[in-house]
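The complex is shown incomplete by one protein chain, all other protein chains being positioned as in the whole.
Note that the chains take the letters A, B and C in the order they are written out, and that residue 1 is the start of every chain.
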Amino acid sequence: MKPALTRMLLASAASLLFIAAPALADKIRIGSPYQTSTLDPMRSAAAGSIETFGQLYSRLLRIDEAGQLAPGLAETWEVSEDGKIITLTLRDAKFSNGEPITAEDVVFSLLRVRDTPDSAYPAPIQTLDTAEAVDASTVKLTLKHAFAPFLGNLEVFNAGIVSKADVEARGEAAFVENVVTSGPYMVEAWIPNDRLIIAPNPNYWRTGFPKNEGAELIEIPAATTRVSMLLSGELDVVRDVPWSQVAEVTANPGYAMPMEPSTVVYVGLLNHARPPFDNIAVRQAAAMALDTAAIAQAVTFGAAKPANSTIPNTLKYYDPDLKVNGFDPAAAKAMIDSSGYDGSELTILVSESAESEQQAVLMQALWAQIGLKAKIEKADAGTFWSRLTSGDYDATPTWYYNETTDPDLAVRWALCGACGNNAYYTFYANPEVDKLVEQGAAELDETKRAAIYAEMQRITTTEVSQIPIYYPPFANAYSTALHGLGMTPALQWTLEGATLDK
Amino acid sequence: MHYLTFIGRRLLHIVPVLIGISLVSFLLVMLVPGDPVRLVLGPRATDDAVAAMREAWGLDRSLLSQYLTYVGNVVQGNLGDSLKYRLPVWDLIAQYLPRTAFLIGYVLAMTVPVTVLLAVTAARREGDWPDQVIRLLSVLGMTIPVFWLAVIFARLFGIQLGWFPVSGYGEGFLGHLHHLFLPAVSTSLWLAPVLTRNLRGALVQQMDADYVAACRAKGLPERLIFRRHILPNSVLPTLNLLGVMIAFLIGGSVVVEIVYAVPGLGALMIGAVLGRDYFVIQGLTLVYALVTVLVTLVIDLLTAAIDPRTVG
Amino acid sequence: MSVISIRNLSVTFPGDAGPVQAVKDVSFDLEEGEILGIVGESGSGKSVTCRAMLGLLPRRATLGGRILHHGQDLTQPAAMQAARGRDIAMIFQNPASHLDPLMTIGDQVAEPLIFHFGMSRAEARAEALKLLDAVQIRDAAGRMSAYPHQLSGGMKQRVLIATALACRPKLLLADEPTTALDVTVQAEILALLKTLNRERNLTMALVSHDLGVIAEICHRVIVMRQGEIVESGRLRDLVHAPKHDYTRLLITSQPGRLPQMTDQRPDSAPLIELRDLSLHFPGKGDKVVRAVDGVSLSVRQGECLAIVGESGSGKSTVARAVIGLNAPTGGDILYEGRSVVGLKGEALTAFRRKVQMVFQSPFDSLNPRMSIQRTIAEPLWRHGLATKAEAMDRALELMDMVELPRSLAGRRPGMLSGGQCQRVGIARALALSPRVLIADEVTSALDVTIQAQILKLLTRLRKEQDLTVIYISHDLTVVRKFCDRVAVFRTGQLVESGTTAEVYADPKAAYTRDLIAAAPDLDQALAGVT
Partner (left out) sequence: MTETSAINLPARDRPRLKKGTIELAIGVLIVGAWILAAAGAGIVAPADPNALDLAAVLAPPGPAHLMGTDNLGRDILSRVIHGARIDIWMGFIGVLAPLCIGVLVGLVSGYYGGMTDTILMRLVDITVAFPFFILVIAIVGLLGPGLANYFVALGLVAWVAYARLVRAEVLVVKRLEFVQAAKALGFPDRAILFRHVLPNVLGSITIYAWTDAVMVILAGASLGFLGLGAQPPTAEWGVMISDGQPYIVQAWWICFFPGLAMVTLSLGFILISDGLSRRLRVSQ
């Protein structure tokens, strides 16, 4: 009796030990510091969620491998002569639950982003006046006025198409369990604060895609841990390898770091609303004191390119020849001395990221050389954003990126004083620039647009709306067993075309 | 009978503590600067969107009314929804509680035998070289920052030697053991010295106790005296410290959770604190407090079971 | 035939200022069936000698000489391990700390039986029950599963004796076995030891500081001082013809041999009156501890009143109530006819200047971190009676008064002897020139020779300062010599009171008679034992 009992106990213990693991072996494991905080494309405009939305929800248009606008859910589209009416014809596509994707769904998705009060980022389709389902597969979008970047904006992460029927039926729950998706993948499991596991969507409209078994998007806040995991074979892809570890990773033949161009720009924001940076001479001196080449070298070990303009260098109409307020400490010192700056200490606000902290330290040291005294105040993200938005700072090194290669969203965010965000909370407000922003958006002629944006860059860089620091590439590391995976400037993984060697 | 009254009294004792805790955890979060909404919606969110969400979540109401709603919900077993994930807080906690519990269990399973072995060895050879070596090692163990050790371990055992995974929770019991090995060792290396010092001290003190002399006078051999008399009497203070340490680990495991990418309650808490996810912070502090209170209760009951004097 | 022979035993401890020799070249024999008394003051090496016989010295002690037992030298660990517990057993002064608090007493008594005789647990417990019966523990069967903290002090000592007797040893070492116990319990334990000696032919060595106790049961006595044997022989011979000065001093310091120090003043007016005084405290659960219960008593101006009783009699509680340290729960306390219960602020401060107290423990009653001069001076300046500097000067005068050399002024209590500390305590109490001095067991922790000095000092001060003294004590022999009137307490109640002469000559209450009978007294013992 006794031995039998023992055997039974042992057997049940053994079965406990070897509970079959879900077959995750073939998934591409992507480690990123950024979190998926919601599966509803309208709900967040934060990194992490942005990447996720792209994999779950198809947009009307997509950016192809060459970076050009290509058909997405919309097979064809027509723009009216005055640029105000866009008519799109949908292809025969289905949601992951097998229901067809109709013009109704498109109209619902776009208006939801535009009209919901707490929609995170309605800006890209703000110019949309009406959207109308002409028939099941035809959508007619009417703009308030001609708006050049609109087509590009239809590719932005939150313009993904969701199921009207499902969302109306289930409300927020539609984005928690059994999420209906229109993109290449659907949700296999979501463990908030840990990882999102996605599996191919069998109903995805692009035949032959995705070319892999899905992916695990794993959230790993500690940078050294991400690298350790990569090197020990626990990850296939790492987003944001610390610059200091780039050499170590690339020295290993099993990994590649292509340093894809990004639309990220690091800028030193200055608070124009209070002394001393309300004084243009002080701002110019501050800009000229910063040896951006040395900063880029010290912080990124030369991976990033020193910045010369207030907008990212990968955007259309970026002006590579702009050269104002270049590094000149002697001139900067002279300007400070004659500027009337009273010598009072200013505050460099910095959020807790190693990169920003180093920039702050360098900023502080370089400014000290021209007699601009500063102290650094580190703040966690919550405090950082409330202090930034309320203008409770003098300077802060930070960054932004642009969702599209069109500069419209970038200048509205970073340079425009009348577009709702006080020019990235610098409280820089130049009516001329504001006017140029609207002109640039409405102008359909390429050369004229180029001239408008060049002018805008010249004015803002000269007036130092903010100090451009450097343009970093994406420091992503890929296992050489992976093929075809990369990141677009708009923070989207080209995941659907990637394959993983066994 | 006595024992039951004792338990009853201890349980009753918890009520005012819990009320205090709910109030403190609420105020802690509410009175402090930082805006959760901006973090949830992302930097590009418009001010209108931020205001709309604040209203939707009742964050614009008076503190008292928010507290009453909160307590009302908690009493019904509802910890509220996460601002960030829009999921019930309890679901989030339930997801991570087993991980942290497993990690702590693992740490204890690793630490306690080692502690007893080292402390007994040191105490029995008090002043001799094994004692000196153990004391030196335990002092060193206490002074090395856990995260530093963790980074080195990940490098050495994970990457160089490839013996253990440097991240994750693994699948199945053995998988958990395998994946959590490095986090557990890193924690143990700090915990074992603390406990060893305490137990050794108690043993050394008890070895001088009068009843030990009485046992010797009875002619009992040292080994027997040690096992039957000195050890049980010495274990009590260490048991108490162990309780404190378990409570500490529930939150203190956050460092290894982050270094080894095993998100548990600690990582959830850090995320919630930095993201100002009010209801998650409140829910977690309540759960933490509850667990702490329960651990203390268990330790008290164990103490009472060992020491007849506690029950009276 | 000797059971044990000590030859040239010396014990050395390492100390701050070089090694300290606690026992120097001590030799003696213990004959089968005899009870040997080892007497001496604290620090005389008597306990160390006793512990050395069982190998119970701390590891840092170094041992010289030989301890021979049946041809084996017990200074060798193997021989010692074979002998102890089986042939030689020991009981200790503080029974409470010598029992493992986490083990039932049944198991503790059974333990040596299991180990030495290989008995099963059940057998051993059965035997243990017999042993507990043999040491006269009531309801022994019920007590088997009790824990030490549930027993009284006397009970614990009986348990220790039972444990010691478990393996039927030939020699029992008893290290101050009754010092921590009440007199009546002490008498019972001594009687028990005597019975065991007679019935089991058990050889014993009894270590004690109290010649009275030794005299009760010992056949032969060794007097030790500063680690050496100064004299030994039959007790009667020793008492009648002491050869050594120290022995002489020891004998003359015996309370029974002290001069009469009373100062009868029968007609003086009452200074303090207790009226139906009660102090009840909440106990475990719903029980109420009636520490003092309906006591009425008066203390007359200038007299010395003794409050006598055993532990738990409420004698100290009464004293603490008088001085306002414990609030009465019923009744009243009058000082010069006015109630002093519930006094606050100035009135309380003023009253406290009038009534002062000296405490039992010489070391614990002084702040170990304060020099004795400061300690004595503190009441003066705290009460605003002098500046700090004046108070410090006055402290020196007070030291003269209690016969403390001024050279000690800067020392802390830890560097003083017990007797000196007690003098500091008295000086501090007298600093405020009180009218009443409450002395709570002030000599119970002191050696007899020192006790005699302190009593002499108190007698002198009493006359000089015209003090009224309340003397709390368990020692009836001292009280008889020192106090004018006596009040006997038992479990919170006043049993009997009257002039000392009357009460001793003709005790009314049975309890008083028991107390008087139980008090060990050298001369009575000698007369009785012969």
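Things worth noting here:
Definition applied: a residue touches a chain if its C-beta (ideal position, glycine included) is under 8 Å from a C-beta of that chain, and two chains touch if they have at least 3 such contacts.
What you see is a predicted model; the values in this text were computed from it and never measured.
Here is the thing to keep in mind: the chain we left out touches A, B, C in the whole complex. Contact with the undisplayed chain is limited, among A:L73, A:A223, A:V265 or A:I469, to A:A223.
Among C:M357, C:L476 or C:A525, the one in contact with the hidden chain is C:M357.
Here one chain is not drawn; of C:G15, C:G283 or C:G410, the residue touching it is C:G15.
Within the set B:P145, B:G162 or B:P221, the residue that contacts the chain not displayed is B:P145. The chain not displayed touches chain C at residues 13-16, 20, 22, 42-43, 46-48, 51, 58, 60, 92-94, 96-97, 176, 320, 323-325, 348-349, 352-353, 356-357, 359-361, 363-370, 378-379, 382-383, 414-418, 425, 428, 432.
Think of the hidden chain as still there; on chain A it touches residues 223-224, 227, 242, 244-245, 247-248, 294, 297-298, 350, 352, 354, 357-358, 360-362, 364-365, 375-380, 382-383. Against the chain not displayed here, chain B makes contact via residues 13, 16-17, 20-21, 24-25, 28-29, 32-34, 135, 139-140, 142-148, 151-152, 155, 197-198, 201-202, 204-205, 208-210, 213, 237, 247-248, 250-252, 254-255, 258, 266, 269-270, 273-274, 276, 281, 284-285, 288-289, 292-293, 296.
Methods note: only the chains that are shown with their structure count from here on.
Taken as a graph of touching chains, this assembly is arranged as a line, each chain contacting the next along an open chain of partners. Our note on geometry: chain A versus chain C, Cα centroid distance of 85 Å, whole angstroms.
Distance between chain centres (mean CA atoms), chain A to chain B: 37 Å. Distance between chain centres (mean CA atoms), chain B to chain C: 49 Å. Counting partner chains per residue, chain A has no residue touching two or more of them. Contacts with at least two other chains are made by no residue of chain B. Taken in their complex, chain A has these residues touching chain B: 16-19, 21-22, 35, 37-38, 43-46, 49, 117-123, 172, 175-176, 191-194, 218-222, 224-226, 228-229, 231-232, 234, 380-383, 385-386, 389, 400, 413, 420-421. Of all the residues in chain C, the ones that touch chain B in their complex are 51, 54-56, 58, 81, 83-86, 89-90, 92, 94, 97-103, 111-112, 115-116, 147, 149-150, 160, 163-164, 166-167, 284. Within the complex, the chain B residues that touch chain C are 208-211, 213-221, 224, 228-229, 232-233, 306-309, 312.
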